[in-house]
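Note that one protein chain is taken out, while the other chains of the complex remain in position.
Right, chain A next:
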Amino acid sequence: MTLQPRIPGLRLLARAATGLTYPLAPADYLLPFTQGSARIEAVTKPAPGVVTLTLRPRQRLVHRAGQFVRVGVDIDGVRHTRCYSVSSPPERTDGRFTITVKAIAGGRVSTYLAERVEVGERLWVDAPSGDFVLPEMLPERLLFIAAGSGITPIMSMLASLDARAAMPDVVLIHAASTEPDLIFAAELAALAARHPSLHLHRVLSRDGGRLTRERLAALCPDWSQRETWACGPEGLLAWLEDHWQGAGVGARLHVERFRPRWTSNLSGEAGRVSFRRSGCVVPSRGDRSVLELAEASGLAPAHGCRMGICHGCTATLKSGRVRDLRNGQTFGDEGDRVQICVCAPVGDVEIEL
């Protein structure tokens, strides 16, 4: 956080303030008195196991419909960060925005947000990002395909089109397992009632309503001519990509994935370690530390004691899991700082080295 005053005299003041709080920035000096960058103002349950949090950020959030924010939450003292699409439109004027989270069985953050948070709690929210957005020049005909919690970025897009009174010819295929699981069903129905050009189709998989070629062709015969935005589980997205590519219109399909595609088999110990910065990939049997593997392949990562004491070797984990050779425990979240001298890869691992 930096001070960016617009008045010239204030700039001098900001410089002086930085000198006074050195070695900290003035904002960091005061940071301990604030608990997070966004306050939870309301908690609602739009569907079973789903929660919508209304957040008021300290600094106004500027996002494009479809983008996501990284949300940090302290659970048992540990900061966990996950991405959540902003489900409210950028046109919202009360300085608040919403995220909508579906609890995943065994999911650390989603179940915490869905079951434990309360109004007044603060979360760490950073600047929005993502390129799952509508172009400036709207196409004439659009197709949205959303399944489960994948409706969230699309809800923001539709609400934005509504707010701008610019609803083109839109087909929305909204999928969930049962009727009550359809998130934002009421809001979408209201939108469809207001905009005759918005065509809403529900697909309920419990009733045998999986999206198939035939089903798609029936609901939206001109699908291959529509610019399409899709968000949902991996199985659906992979199928859509195949189908669109098969029809030679792969470039018209824009997808948002909520989780990375699996690249490794989780039970196996052996795998490949990618050192991202140096672009080097080496096989691993899972029994040597990341540091040793890096050195064996000619890299020279910074380190100190080589026995897990000094933290001189920590590197950022980009994907995969590692095993702490000292106690055999495996762990790993994207962004974890790993002591590479005492951690061995478990299966495929990407590390910032």
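Keep in mind that, in the parts below, a residue touches a chain if its C-beta (ideal position, glycine included) is under 8 Å from a C-beta of that chain, and two chains touch if they have at least 3 such contacts; residues count from 1.
Heads up, the rule we're going with is that contacts and distances are computed from a predicted model.
Asker: Looking at UniProt, which of "Phenylalanine--tRNA ligase alpha subunit", "Linoleoyl-CoA desaturase", "Urea transport system ATP-binding protein" or "Tricarballylate dehydrogenase" names the chain we cannot see?
Answerer: Not shown, but named in UniProt as "Linoleoyl-CoA desaturase".
Asker: In the whole complex, not just what's shown, which of A:K45, A:R164, A:R285 or A:R326 touches the removed chain?
Answerer: Considering the complete complex, A:R326 is the one touching the chain left out.
Asker: Out of A:R11, A:K45, A:R79 or A:R116, which touches the unshown chain?
Answerer: A:R79
Asker: Considering the entire assembly, which residues of chain A contact the chain that has been omitted?
Answerer: Looking at chain A, the ones touching the missing chain are residues 16, 19-20, 22-24, 28-33, 74, 76-81, 304-305, 307, 309-312, 314, 326-327, 335-337.
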